[in-house]
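Excluded from the complex is one protein chain; the other protein chains are retained at their positions.
Chain nomenclature is as follows: A and B, assigned in order of appearance, with residue numbering initiated at 1 for each chain independently.
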Amino acid sequence: MGSGVEARKGRSDGLVALLFLIPLLFFYGLYYLYAFGFLAQVSRQRVSLTFVNAVNVGWDNFRLVATDPLFRRSVLNTLLFAGISICAALTVGFLLAMMISTGVRGRKLLYGIFLLPSLIPLSLFATVFGQMLETKDGAFNSLFRAVGLPGLQQDWLGNTGSGYAAVAILLVYLIGLPIMYYTSDVTSINLSLIESATIDGAGTWQIFRLMLFPLLRNTHKTVILSVLLGSFRAFDVIFFSTGGQPGGRTSITGTYIYNAALGNDRVGYAAAASLIVLVIALLISFGQLLLTRKDR
Amino acid sequence: MARVQEANPLEILRRRRIDATVMQVLLLVLALWWLFPLITVIRQSLQVGGFGNYAHVLSTTLNGVFLPRTFLNSFVVALLHAFFVLAAGSMAGYAFSRLRFRGRELAYYLVLVFLAVPATAVIVPVYFLTGKLGLFNSYLGVALPEAALTLPFAVLLLRNYADGIDGSFFEAASIDGAGHFRMFTSIFLPLSRPTLINLGTLCIMWSFQDFIFPSLIIKSPQLTTAAQAVQTIRSAFSPTPQQTAQFFAALVLLAVPAVVLIVIGLRWMTMGLTSGGAKE
Partner (left out) sequence: MRTMGRGRLVALAAGVLATALTTSACGNSGGVGGGKTAAQDTSAKVTLEYWTWFPAQATLDKVISAYEAKNPNVTIKLHEYSNADYQKQLPLALNGGQKVDIAGVQVSAMTNTVRTQLRPVSSWESNLPSGWRSQLEAKPVQQTEQIASDKTLYSIPMGSIGSAFMYYNAAMLTKYGVAVPKTAADLAAAAAKIKAAAPGVTPVVFAGDPYWQEETLFTLVGQTSPGLSDTILHGNGKWNDPAIVQGLTEYKSLFASGAFDKSVLSLKAPRPTDLFTAGKAAFYIDGSWNDSLLSAAYRTANKIGLADVGATTVPVVAANGQPAARAFAEGGLAIPKSSTHVDAAAKFIAYMTVGAGVDLWAPDLVLSPAKKGYTPSSAVLNSPAATAGYTAVSTAINNAGSSRDSQQDFLTQVEGNSILDVLNGTKTPQAAADYMQSEWASGRYPHGGK
């Protein structure tokens, strides 16, 4: 091995590569390859979590999942909530990061405060948030009454629009990771660019919007990727806050599969739903990879 | 290193007094809004019984769960998770960047395509596998699937980083007769330390947040993690005013390890973000 650059150029390191990849292959083999095979097998059964006494039901589970209006809504919600998170990250997250970066007083503390909801366990944040939504004594409605804006009070989980609004507020709280990316990347921007812009008389807002926003193009991509991945993995955010209310209208694929898996003899059904969600998730990763690859 | 504290190009904007004041006020108002859930839960925890509630939930077991123990459990799982991801991820990152073999790009993209696999979509096979491997009620049983889900991201990050390392380091070593294992241990690993630390910290953070795998795999109250405890301790509190306040005190305490982690680990989390994630 390693007998000079020239010698190595034409040669393949296949065997070494295999050795280096063994740990990765262990995880992939077990938790992806085997797992997906298992899902494919179970998805055609009616069975409980003990996996005994399985009854073969053919492709029934797939047909039932695909025709369930609740499942379709869950998939659409997952995409919609991902969209909300991305928008929040690119606007609120970006602006917060820029403002903090101007060196306001107490910026370290401010930074910590904006990151806090994203860094504590989601189950914890969502639980606290969920009980703030109570109509009568909930913290949000009480706050709106206290600051003289009673018109903002909502029956949060009582109608569809308010339910979505509640989820949107929750998602905006969770933009810590994008803030981290933006504050981190903005330091690499050339000082003289900003200096000359200020000399030319550009306003602060203009500098943020017309100059920094385009300059941080690559950060936006990272942010979109990470938020998108996070959204597809979301489960606790909804499970512990709205619980899918009102009437299941805010449920997502995560809560849908979880509920199915814990149902009575519905593990095969959950497996079918899992496979459909996996295909969607893999397609999204694939599309994302194609897009980013073009720019490499 | 800690970029937030360093001289920042945007700081010129502070020279504009009015804009700076507007931003300062805006940030303060928003910070209050961000603190609102925390303020709410602390208020609720003190409503009946005061600070004694904190002492109480720290000194008793709740459905068999002892809060300080949950922190330890979360931490052990997090360390195992980080170890697996760093070990398997760095080796794979090196292989995809520095080794040449047939189908390398295809294999790389096959690895990355699993980036978006949601944990909920694999709970059924993970439950089955955990039984098959005899890993119910063990830290390992939780850390292994967590690592599997983090690995695609780790490979992306570390390969990007490895691609950015100046090739001359490796060429020089190669001329000196170093093999790939030596180049991996004595060049690649030391050079990618910032990224490894960044990745490790992210792993720890994600483990602290993970609810679904612990709740699936850990049934013993002694091994319950902090994120899981949010749910399992609920029924330990009767719905009486004082015990409800105590439940909220427990919730506040469950956030403490994460906050401590932020204070200690934030600079490492931010470090290396640019070098990996936001690469051209």
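Everything that follows uses one rule, which is that a residue touches a chain if its C-beta (ideal position, glycine included) is under 8 Å from a C-beta of that chain, and two chains touch if they have at least 3 such contacts.
Computed from a prediction, not measured in an experiment: that's the story for all the values here.
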Omitted chain - touching chains that are shown: A, B
Decide which residue listed in A:V52, A:V147 or A:I199 touches the omitted chain of the complex. A:V52
Which one, B:R15, B:K132 or B:R193, makes contact with the chain that was left out? B:K132
Applying the definition given at the start, please give the residues of chain A touching the unseen chain. 46, 48-52, 60, 64, 67-68, 70, 130-131, 133-136, 138, 155-160, 243-248, 259-260, 262-266, 269
Applying the definition given at the start, please give the residues of chain B touching the unseen chain. 63-64, 128, 130-137, 219-223, 232, 235, 238-244
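One rule holds in what follows: only the chains that are shown with their structure count from here on.
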Cα centroid separation, chain A vs chain B, in Å, comes to 14
Contacting residues of chain B [partner chain A, same complex]: 3-6, 8-16, 19-20, 23-24, 26-27, 30-31, 34-38, 40-41, 84, 87-89, 91-92, 94-95, 99-102, 104, 107, 109, 111-129, 144-145, 147-149, 151, 153, 155, 171, 173-175, 177-180, 183-184, 205, 208-212, 226-228, 230-231, 251, 254-255, 258-259, 261-263, 266, 269-270, 273-274, 277-280
In the complex, chain A residues that touch chain B: 1-5, 8, 11-14, 16-17, 20-21, 23-24, 26-28, 30-32, 34-36, 38-39, 42, 49, 51, 96, 98-105, 107-108, 110-117, 119-125, 127-129, 132, 139, 143, 173, 180-181, 183-191, 193-195, 198, 203-204, 207, 212, 218-219, 221-222, 225-226, 228-229, 232-236, 240, 253-255, 257-258, 261, 267, 270-271, 274-275, 277-278, 281-282, 284-286, 288-289, 295
